[in-house]
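One chain of protein is taken out of this complex; the other chains stay put.
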Amino acid sequence: MNAAEELKQALPASVVSTGMQVEKPLVLVKKEDLLEVAAKVKEMGFDHLSVVTGVDYVDRFEVIYNFFSYGKKENLVLKVVLDHEAPEVGSLTSLWKGADWLERETYDLVGVRFTGHPNLTRILLPEGWKGHPLRKDYDMSVEQFVTIGEDGEDIVSTDGSNLLRRK
Amino acid sequence: MDPVTIDTTKFRPVRKKPETALEKLEDTGLISTVLAARERKGLIFLTTVDQVFNWARLSSLWPVTSGLACCAIEMMAVAMAHHDIARFGMEIFRASPRQADLMFVAGTVTKRMAPRVKQLYEMMPDPKWVISVGSCANTGGPYHESYAVLRGVDNIIPVDVYIPGCPPRPEAWLYGVLQLREKIKNEGYGAKWGLNK
Partner (left out) sequence: METEELLINMGPVHPSTHGVLRFKLRMDGEIIKECTVVMGYLHRGTEKLAEMKTYLQFIPYTDRLDYISAMPNNYAYVKAVEELAGIEVPLRAEYIRVLTVELNRIVNHLVFMGSLLLDLGASTAIMYGFREREKALQLYEMLCGARMTFSYFRIGGVRDDLPDDFMSKLNEFIKDMEKRIEDYKGLINGNEIFMMRMKGIGVISAEEAINYGMTGPSLRGSGVNYDIRKIEPYSIYPDLDFKACVRPECDSYARYMVRIDEMEESLHILRQIADTIPKSEVVATQKYGIAPLTGMPYTAQTYFPRIFIPPAGEAYSRIEAPKGELGFYVVSDGTTKPYRVKIRSPSFCNLTAIPKMVVGLKIPDLIAAFGTIDVVLGDVDR
């Protein structure tokens, strides 16, 4: 029995389906129950959160968590599906501290909100950047410029006249 | 018919080996119009203010450390023993722009970094020069289509020499430096400051 089925047995109400992703067990989880499932996953010995990936599928968002267990040397993939209008899911920062920046990055680039995150701000792009670049509907034709404000923080605008030498 | 013999010494005048300090200076070609009064045993020499200034400037350019991306690693390689930029008197990379007169823009200038690069340039005292290194700094390079990259550093600061490459080889880098020296040699700062009167 692999980890995905084990999880399904433990929490049958929260697991939508199980399967395989190449050679890794994959579990599709209800988004409301993510925290509960994650706590169970941690209990099962998956102590390393490898990566948090957000994917925009135009009609929905998917957030994918890749776990690894140092003790059992096993992989596990968790997946939640979020609706496109208001993508929101619980944050795993209370369980894995490494999730902090990974979630912030997903918020920054894909625009998925993680509720309960202690500091959900942009991380790679400056605060005030319009849009989330990894969404499929991100408008690449709008140029955004950054200037430095009074206090040394970034100010984003579409007007680069005090930065550029010529128009 | 008799074979024609050509006396090559007539065509190629034998160059005198520089011996005195003054002759050696003349031989470098940096101070080209040294009108040394040889009759007076080299006690006086004449030149222009520009040439002396330029010679001093180009012989010890101090770059500011402004490595931005991959090209910065190549910048380190240029500064190290194998390629040895110290041969051109510019091994002293200054961390502070106030003590530098040359800026290598080595790497990708992102939108977020652009105002900082500009600020760095503005903090450098005059006279100052900029070498833009790598395709990224020249035009945006491989990241030309990206939403977060400025397409060419010459959009924000004036550039003297562009070195293409991704990253440019150290040899290309040194060639770029030589080009800048060539440029400085012909600049006329003295005239600008009224020193030619």
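Annotations for the structure displayed:
Note that the chains take the letters A and B in the order they are written out, and that residue 1 is the start of every chain.
Convention: a contact is a pair of C-beta atoms (placed from the backbone, for glycine too) under 8 Å apart; a residue touches a chain by one contact, two chains touch by 3 or more.
Every value quoted in this text rests on a predicted model; they were computed, and no experiment measured them.
Within the complete assembly, A:L125 is the residue of A:L7, A:V80, A:L125 or A:L163 that touches the hidden chain. Along chain A, the points of touch with the absent chain fall at residues 21-22, 24, 47-51, 53, 55-56, 64, 66, 70, 73, 77, 96-102, 105, 109, 122-126, 133-134, 138, 152. In the full complex, the hidden chain is touched by chain B at residues 65-70, 72-74, 76-77, 80-82, 93, 95, 107-108, 110, 112-113, 116, 120, 142-143, 145-149, 166-167, 169.
In this text, only the chains that are shown with their structure count from here on.
One simple way to say how far apart two chains are is to compare their mean CA positions; for chain A and chain B this gives 48 Å.
Contact residues of chain A toward chain B in the complex are 125-126, 133, 138, 140, 144-148, 154, 163-166. Within the complex, the chain B residues that touch chain A are 111-112, 114-116, 118-119, 145, 147-148, 154-158.
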